[in-house]
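As you look at this complex, bear in mind that one protein chain is not there, while each of the others sits in place.
A and B label the chains in the order they appear, each numbered from 1.
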Amino acid sequence: MLKYIGKRLLYMVLTLWVIVTVTFFLMRAAPGSPFSGEKELPPAIQANLEAYYGLDKSLFMQYVDYLISVVKWDFGPSLKYKGQSVNDLISEGFPVSFALGMEAIFLALALGVLLGAVAALRHNKWQDYTAMIIAVLGISVPSFIMASGLQYVLAIKWSVLPVARWESFAHTILPALALASTPMAFIARLTRSSMLEVIGNDYIKTAKSKGLNSTEITVRHTIRNAMMPVVSYMGPLISAILTGSFVIEKIFGIPGLGMHFVTSITNRDYSVIMGVTVFFSVLLLVSILLVDIAYSLIDPRIKLADKKGE
Amino acid sequence: MENILEVNDLKVSFNTFAGEVQAVRGVNFHVKKGETLAIVGESGSGKSVTTQSIMRLIPMPPGEIKGGEILFEGTDLAQKSDKQMEKVRGKDIAMIFQDPMTSLNPTMKIGRQIMESMIKHRKIAKTDAKKRAIELLDLVGIPKPEQRVDQYPHEFSGGMRQRAMIAVALASDPKLLIADEPTTALDVTIQAQILELLKDIQKKTNTSIIFITHDLGVVANVADRVAVMYGGKIVETGSVDEVFYNPQHPYTWGLLASMPSLDAEEGELQAIPGSPPDLTNPPKGDAFAARNSYAMKVDFEMEPPMFKVSDTHYAATWLLHEDAPKVEPPAVVQKRIEHFKEKAGER
C-alpha cells in the first residue's frame, strides 16, 4: 500500500507540473493585462508595476520563478487586491468553500443513496417513479436555477431560511442543497441501477435463503455491493462540487474560494490565477487518490497493486 | 420413517408479458427423514422452480403458487407469509446453489457469511459463532480453516467455494438441505469430492437432502430415491434401483440412453430429438408425446396418470395401461441396464 501511494504521489507531482505549465502559458497568452484601466497608465507607473510583480522579466524566467514559488508554497501578492497575498486569500476562502463542499457532498451522498435505494427496492412502483422524476429534475436543472429557485421559495416566499451570506448553520442549508442537487440526482440514478443489478444476483438469493429479512439483505448485502459505481463517481463528484461552487457562492454571497477562481481571470490577476489553480489541482488529485484507496477498501477483489501475485 | 416433506399437487406459474408460463403443473413427491431424493430433468423441466418454491424464494410477482400444498413437518409452507418463512429459511431448510462463484457475496468474508444465519436463527454470540464457523469449514474439508474463515470468496478455488457454500447452508443445522445442481459448475474430480462430502454429512447429521441434477451418473452415486421431471410434472419416481434397473417411462429411457459411457460400443451419442414444450401453452395430453417414439394416439389426447409399478415405483405413461401394447426399452437402454447390474455386482 505504501509503495502504491508513493507511486501515485509521484504521478500527482508530474500531473501538477503539467497543469501549472499549461495554465501559466495559457494565462499569459490571453490579451489584456492586470493593470488595464479606463485611463491609460503613464508608462513610468506601468513599468514600475511590472517590475514590482516581476512581469518585466522574460516569460521563461517568470515561469521558472513561478515553479520555485509553487514548491515553496508561497504564491506571492495578489495583483489586484493590494496588501493581500494569495496565500491569505486561499486561507480565508478555502475553509468556507470546504465546509460548503463537504456539506453538499454529504447531502448528495445521503439523499442520493437513499433515493436510489428506495427506487430500487420499490422498483416500478410509485416510489420508483417519484424518485426518478426528482432525479431527472436534479440533473437537468442547472445549479444556478436551482439556487435561485430555492432562494425564492424558501428564503423569500416562505422566509424559513436566510437569503444569502454565510453566518450561521441556517445560512449553509440552501447553498449546500443547490450545490448538491445535480450530484444527488446522479448518485440516485447510479444507486438505483446498481442496486437493481445487484438484487438480481445469486448471492442475494443465497442471503434470502438463509432467512434474512429484507432490511438485513439490503443493508448488509445489497448496498455494499451496489456502492462501487457510486464510489467511482466520487472523483467527478468532487470536481463538480468544486466548480459548481463558483456560481453558488456568487448567488449566495458566500466568501469562499470559488469566486476568486473566476474573478481572477477577468482581473488578469496572474498570481491568484496560478495560486488558485494549483490549489484546486492538488485538491482534486488528492481526492482522486483517496477515492482509489476507498475502492480497495470497499471491494476486496480490487487490488491496488500487485501483491504477491496469486 | 416419516416424511419430512410432502409436496401435493404443487402448481407454480409465472405471469409474464407473453402470458402465463406454467412452470410446475401439479407435482407430487415426498422426502423421508435422513434420505436423499434426486430430482432429475432437463433445463426447463421445473426442477429449480419446484425446490425454490418450497423455500418460497421465487419472487411473487411475477411468480404465483396456483395450488397445492407444501407440507414440511406437517405445516403447509405455501400458506405462510414471507415473514413467517424467514424463520424457516436457513434454519429448517437450507439451500446450496449451483454456481458458487456468484452465490457468495464477493465483498463479505466467508466466515461472516457462515455466521450470519447462525446468529440470526440461534442468537449465539459472535465469538461462539466464529468458532462454529471454523468447525464447519473443517467439516466440509477446507484446510487451515482458522485462516480461511477471514478470507473472501475470490481467494478460494471453485471446489473450495462450493464446500464453503455447503458450510453456509449447514450453519444452522437444517433438517432439509436442497442442493440445486451443486456440482454442475465444477470439474469431475471435484464433483466426486463434493458428493462424498454430502454423503458423509448426511451420515453424520441425518439431514434429508433433495438433490437436483441433470446428470444420472450423479443420481446413481448419491440418491436413495429419484424423481424424473419433464414439462413441469413428475413422470417417473422410485428408488434408484427401481428406476435404473426397471425404467418404465420413455423419457427415462431417453435419459438413460443419452448417458455417455466409456464402455459403450456405439459410435454415436443418443439424443432425444425435439425440444421441451412451451409452457405458456402446455400440450393437452402427455407433454412428452411430441418427442416420444412410443407415443400412442391417447398420449396426445389425455394426460396419463401415475401408474403403479410397485409400492415405491410409479410412472406416468399410458404404456403401463393394461390395454397398452407391451413395449420393451430400446436396446441401448437394455445394454445400459446390463452394464449397471454388472457394475453393481462388482462392488
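Methods note: a residue touches a chain if its C-beta (ideal position, glycine included) is under 8 Å from a C-beta of that chain, and two chains touch if they have at least 3 such contacts.
Everything that follows uses one rule, which is that contacts and distances are computed from a predicted model.
Of the names listed as "Outer membrane receptor for ferrienterochelin and colicins", "Sarcosine oxidase subunit beta", "ABC transporter substrate-binding protein" or "Cysteine desulfurase", the one that matches the UniProt record for the absent chain is "ABC transporter substrate-binding protein".
The chain we do not see here touches A in the full complex. Although one chain is not drawn, the whole complex shows that of A:L55, A:V70, A:L109 or A:M146 it is A:L109 that touches it. Contact with the omitted chain, checked across A:S69, A:Q151, A:S209 or A:T277, is made by A:Q151.
Only one of the listed residues, A:Q84, A:S140 or A:N213, touches the absent chain: A:Q84. One chain of the complex is left out; on subunit A, the residues touching it are 30-45, 48-49, 52, 80-84, 88-89, 92-93, 95-96, 98-100, 102-103, 105-106, 109-110, 148, 151-152, 155-156, 159-172, 219-220, 223-224, 227, 250-253, 255, 259-260, 263, 266-268, 294, 297-298.
One rule holds for everything that comes next: only the chains that are shown with their structure count from here on.
In the complex of the two chains, the subunit B residues touching subunit A come out as 55, 57, 83, 85-91, 94-95, 97, 99, 102-108, 116-117, 120-121, 152, 154-155, 165, 168, 171-172. Within the complex, the subunit A residues that touch subunit B are 201-203, 205-213, 216, 220-221, 224-225, 298-301, 310.
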